[in-house]
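Questions regarding the structure given below will be posed in turn.
In this view, the complex is presented without one of its protein chains, the others remaining in place.
Letters A, B, C and D mark the chains as written, and numbering starts fresh at 1 in each.
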């Protein structure tokens, strides 16, 4: 049964590749993430940005979705979340059911797992319920797979990222968001062990230069990923829409960094 | 869907702004809070005070509501609570369901979260159930958002208060009660990141002078808050009703501290 | 809604005041409590004693109720209990539902809370279920409110006992059992903050002299309590029935210590 | 309501007294218990032994019951169990419901509690569910009451065994299995505080001599117990059936140790 993978691709990779605008930072990192570009604090601004850039979807927590979502861009409701004020053993529990997400307009749901955490078993336990519900409501389930705690010392080490990808496959993800290993070769192994599950690179913190981020994107696409789920690297920039279009040229248009940088000059 | 925000405003901000009389101190701090003004120990006295001052609502725990509530002032049932005898990791669980609150006459429900606590995930887990029930019973959910524990060292630091506001928005609050940062400029950032969710300042302990509290109220209104949820700063004063009326002039009447202090002389 | 308070008073304070014979010591302290007067180990003896003394009710755990209760005295089933072999963080969970208690003949149910315990939140969580069920089955809920653990250093300090009383009110007790503070003045504050909820003094361990206990009873009645829930101070005495009648004269008959001691001579 | 006590007696004490063959050692101690007499590893051997000795019942875990039980001897399904590899705070959870036990042919169910354990409250919480289910399915509930952990230093001290007996009564046991105190006098106090609940002595490890065990049996019967639940002291012996018949003469036939030892010579 790969029906939900196909559904995910149909909605969120209409042009064969995917860019999703992540925006769950308000809970995960707090509003300091919005200070470089205060417009980013406003979800309406984010929806407009995703729509104008032609991205495939946006990621909201349930509170943002219920107060702001207008249907103009496909919605992924991120079901769980935690603050970075919390410094206990990694765990993030659902604050929204799949059923509620659907009623808020979601075309897919997202859920973060932390393999390696001392609460790994509690996380897998809740994940199982989410998965069951996602199947019941026929909604693709995108897994944010971030090994953390336990024996994990480097979250972007190739073997850790590959493990992250495999766990997502084994548990029943229909798409996954994993961190970049830093080079296409090792990332391609992660994509390989993810099997039939499309891989999205997690955008991460804003890079020092635009080029740095574009090189990452080039690498993940070369490695076989379906695309990227990006937040700060777009909306923390004052010229967010312009940069979003550069990303579109690369991901959807298949252009290389040298091409888009040349054009940009 | 901002229907419940609108419902909250319709009931608890009839004049465009809101003053709510908080009275859950019996469980949170114990009856010592009533010793300055022993009449305050009697919930009937509190209801009368709220009614005569023309406040928008009162906040009771379920036990007070079921034994005393008479329908003369809109009611918010505070669903959770803990004692200050407890010195473990911050957590406060519901002692009342939304359904019960409604049957006791509540027009809205309140729930405290402690982002940063080692139990943050348990808190968010229960919050999700409360939220679901509030939507089901069509009752506005007011979030008391108080970061505590974990990495939190100063509960009223601007970035902490702004984070508190944002978490409440992201989780689905229909209104929120947060602490004052100490100045309108930083508080206005908290109000901004709260987005469409109306912000109430938490009154806190009785200030040394009346003016000190009035200056806070002036600041939060200037910062864009919808009003205040105040307890001790009203009912711990022997001349509670008089002071309540001064607050009304500021919050509902739009008067400044200099005006009301001048009048009071 | 004070219907369940009224129901409690109707059944357990027929003469305006109340004496209830507590008998959950078998689980709370173990059978050593019965060694001074081995007859006390037999629940039939206890029922007979309560009946002949004309007390308002008896308190049994579910196991005693189901094996011995004969309907001759109103029954309070104590829903939770722990042994004193346990030395962990204070907590006592229900071993009987309200529905079962009713089927065993209970006219009211009892439940102990330990405000201040590191498990306070678990206790309040279960209490909420019990409360809900008590309302559903229309059964008065008597709260044994004993702050313990956390910041509590003296369980009978006036501010602690008053806090105990207030928590019981705030959580929805229909009657409460609290410890004596040692003098009527401070106990009267506890009775005052308990509001509409009738207060029973917890009898505690057998006092050195009969007079000592009688002075306590006089004090709590003077302070406005509705009566006493007494166990060891009655059934640990060889002349239990005689002493029980002395208590009746004080509680129901309104006599003073000097009067009953004079009569007893 | 002593209906389930009577049902227990009707089935498991047909001749006024009771011998039950305990056989949950496979999970509690592991198969090393079977090494002295390897035949004992086979549940069919155990059923045959109980039947031929005319015992009142056998005790099996659910897995043994479902694979081996043939209906030839009344069955007690022991609902919970733990391994002795576990060295955490004492707790043993149900691996079978009462409903399942009944469907496996059980005429009664057994459940171990560890009063004093740091998990005492979790144990009592599950016990309450088991008890409720036992009443619902009209099945006698036999409590293995073994104080352990917390303040317990000597599990067979008279006051601990008496406490064990009383807790079983208070929680709703229909029969109980407790350890021997070592002498009839102190054990008779345990039997007394157990009230209407029939007491079975727990057989314990194989004694050095047969006489030693027979003296224990004599003592518990003298103290008023209804009988014994014995495992290792029967099936670890190569001449198990012969010894079983000696026990029958004592328990059912009322013979003394001197008599049966004399006969055995």
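Side notes on the structure shown:
What we mean here is this: a residue touches a chain if its C-beta (ideal position, glycine included) is under 8 Å from a C-beta of that chain, and two chains touch if they have at least 3 such contacts.
These numbers come from a predicted model, not from an experiment.
When the omitted chain is restored, the residue from D:26, D:74 or D:110 that touches it is D:26. Between the chain not shown and the residues A:45, A:131, A:177 or A:206, the one that touches is A:131. Interface note: of A:22, A:104, A:139 or A:173, the residue touching the hidden chain in the full complex is A:173.
Note on the undisplayed chain: of the listed residues D:100, D:222 or D:249, the one touching it is D:100. Think of the hidden chain as still there; on chain A it touches residues 1-2, 5, 115-118, 120-122, 124-125, 127-128, 131-132, 135, 147, 149-152, 159-160, 162-163, 165-173, 189, 192-193, 195-197. Remark: the residues of chain D touching the chain excluded from display are 24, 26-27, 30-32, 34, 38, 41-43, 61-64, 66-68, 81-88, 91-97, 100, 104, 119.
Just so we're on the same page, only the chains that are shown with their structure count from here on.
Rounded to a multiple of 5, the Cα-based rotation taking chain A onto chain C is 145 degrees. Interface note: chain A and chain B, two copies of one sequence, contact each other through mostly non-matching residue numbers (shared numbers fall below half of all numbers used). Rounded to whole angstrom, the centroid-to-centroid distance between chain B and chain C, based on C-alpha atoms, equals 36 Å. In this assembly, the C-alpha centroid of chain B lies 58 Å from the C-alpha centroid of chain D.
Chain contacts here run in a simple line, from one end chain through to the other with no loop closing.
Pairs of chains meeting the touch criterion: A-B, B-C, C-D.
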